[in-house]
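Just one protein chain is left out here, and the rest sit where they should.
Naming follows writing order (A and B), and every chain is counted from residue 1.
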């Protein structure tokens, strides 16, 4: 496939900034609505007409790659197709209500939230679910706060969270945010949890073990029941990072594996759009014993209808209101559209696609059997350069140089939405880039809107606003 | 393959130190700057700060990595290489010269003996 990304340019820049198209300064409050000392003097912003803006943003959109343009196999990101109808469902004007409305006047909103709580609990094998965390990392933080509240309620002060070295960076940061020390766990030679190292790491200080399963190499932690027993015997809790849950739908549930707490990444598993970095949503499920600590409020069904209630020993709030409502609506719509059979099929096809793609690559995949994602290695080629070259073939490259367990890793997750032809295109991009000359790799990309961008200059001389650009001139 | 001058001593964590008798200078090794890649930011203590051997005294950052700086020697900071704030690339270009980081007035002369000799450090990096 040939690919040339749109490229609007003028002089030494691409599409001009809004501020370069117009900069208008207005006097503020010259009518004296407020006393002078309470208002600013003036405000300078672009003052453009709607047609000018339509063109600006349409051009910017054309200089942006997306799932609807082609494969986007970023490992651990689950970039699957976002069904169009879910956008329309979320835009329903009847759903646009304020969070301080009284319960009885928003039974539709609460009904949807209630059903989503129940469905996520069922899908994860959990007993209760909060929808409040606005992202996966917020879900992790919420889950760890719940673990902390549980231990504290038992008078059991614990200081450590155990996390495999190959885990997502957010795990470490979320545990630290909740005030815990992090104990990093090495992998065994098969790429899974090293049981001996785990045994050595577990102590009466262990508040929880955070695990991703399948892990970030796509491998299922086969010893999960033994791991669960070890953690629980020591009085700790087991936390499930739901980033890779798309591999398991309908085949295994964290609750059945012994996990006490989990978060769901609905912007991964349940197909809500990533929106260029967010918003997502990170609902958290817990077993019955922990339900009393969930954030407030929860939606409960009563004889009188749906009501917001506060769990008995709630940790309180993790978002100013109820989280990312529009995202939750889209997740609800996706789950209802697919149902049992569709969700289960999604996982089957995601795993098949990853395995088929790997079978077509000239790159080695050192660890397996993997599920929905795999870590290929570009060997003596720089993975970041191979990735840049892949852009020229009209595909998005995988996550590179992570996890660190695999040198020059290219963590690849094609998801279930690619057909065979698209996977073949992707394999071609991998193989061609991998085989390309050093010069081709170093000068790549050449087909994208911008050429290789100087990261060092960006960091040494931070220019973070259009106001800062003038400083150099 | 990396330059390891004989006129100074080293830490396992890749800092070097050299003395003219009164004060010591501290920086990071050629090996360390190469591992980090293009240095984009250096954070250093202020003049007058006390630092302790083995403790972190600053941070050096590249695009994709952050490295703590550990003090080889205890003492009082008498000079900071302020050029690094505007030109952190000096750490890459001249790690043993213009890329120096701190000058200390040591609080004890014994600590110098505990450091790695150039030979010992060379073995470590091979």
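In this text, contacts are C-beta pairs under 8 Å (C-beta built on N, C-alpha and C of every residue); 3 or more make two chains touch, one makes a residue touch a chain.
Just so we're on the same page, contacts and distances are computed from a predicted model.
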- Of the options "2-oxoglutarate synthase subunit KorA", "Transglutaminase", "Glycine dehydrogenase subunit 1" or "Thiamine pyrophosphate enzyme TPP-binding domain-containing protein", which is the UniProt protein name for the chain that has been left out of view? "Glycine dehydrogenase subunit 1"
- Message: Need a quick check: the contact residues on subunit B for the chain that isn't drawn.
- Response: 41, 43, 61-66
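Criterion: only the chains that are shown with their structure count from here on.
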- Measure off the straight-line distance from the CA centroid of subunit A to the CA centroid of subunit B, and report it in whole Å. 39
- If you look only at subunit B, which of its residues touch subunit A in the complex? 38, 40-41, 61, 63-64, 88-89
- For the subunit A and subunit B complex, residues of the former touching the latter: 401, 455-456, 459-460
